[in-house]
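Taking it in order: structure first as structure tokens, then the write-up.
Just one protein chain is left out here, and the rest sit where they should.
On to chain A.
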Amino acid sequence: MTSIGTGYDLANSIFSPDGRNFQVEYAVKAVENGGTSIGIRCKDGVVLAVEKVITSKLLKQGANKRIATVDRHLGVVYSGMIPDGRHFIDRARDEARSWRDTFKNPIPTADLASRMGGYMQAYTLYQSVRPFGITAIVGGWDSELESGVDGEVGRGPSVGAGGKTPGKKYGGPFLYMIEPSGLYWGYYGAATGKGRQAAKAELEKLDLSADGESSLTLEEAVKEAARIIYVAHDDNKDKDFELEMSWISGADGPTKGFHQEVPKALREEAERLAKKSLEDEDEEEEKKEDDKMEE
């Protein structure tokens, strides 16, 4: 590494002469060693999934969750240093709470991403701190229904409010990824951690960009998410892992606007399909190789 020995990597608040912050780049390395996390935004919801690498046989199965609920409608998953992620989630919960205190309404996903992006960025500025060793994926559903002020009394006109702009839709699924530099973008599909390259390649094959009829449904997205985590794990076969998944749908979907863990039955079905799809691929490859032998 060209940065070593130059002295420009010794503290956060020092730029190298070519305009880089090496401490941030080292933090990205910490992320690249972590278990793969992905997020998929589809037309009727968001799915978050993480490859939880088993570090000890003494750990209880299914305990030690990696996906956190930040507010009723918001979930966060991350790759990298787990204690840093726990602190990130604490802060995200504080931000969501403080938004509710002032505006008496749930925080929109975009605003949470913006605030957490700002928080991560602050940790790249000072001598006394180090950057976060995580990349976080934030998924949320902003209510498509009309919401009042928390605690208000009364309803307004029985005929409904006048002067609304007709035909416009509001709210919906949102997905953001925040990196150690504080950089954040909105995504249709996001992947980070060790298997991100393979995962991104798979995500790009999905039809996520359109909101129309042809695009992926939430249940399909759950199955794709499971498959992608299995594909991404394929290069790291020697280590065991657990799959953890959560989802968020709109008010008329399975989670009714809440961030929840994917039910066990659906997760197991998704895992079964994921394993089957991997086996099928292996078989095909074997066949190809057989063909070559025959040549």
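The definition used in the following text is that contacts are C-beta pairs under 8 Å (C-beta built on N, C-alpha and C of every residue); 3 or more make two chains touch, one makes a residue touch a chain; residues count from 1.
Here is the rule we go by: contacts and distances are computed from a predicted model.
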| item | value |
| --- | --- |
| Protein name (UniProt record) of the chain left out of view, among "Small G protein signaling modulator 1", "Proteasome subunit beta", "Fe-S metabolism associated domain-containing protein" or "ATPase, V0 complex, subunit E1/e2" | "Proteasome subunit beta" |
| Residue, one of A:94, A:146 or A:235, that touches the chain absent here | A:146 |
| Sole residue of A:29, A:65, A:104 or A:205 that reaches the chain not shown, by the stated touch rule | A:104 |
| Residues of chain A (touch criterion as defined above) contacting the omitted chain | 101-105, 111, 114, 146-165, 168, 170 |
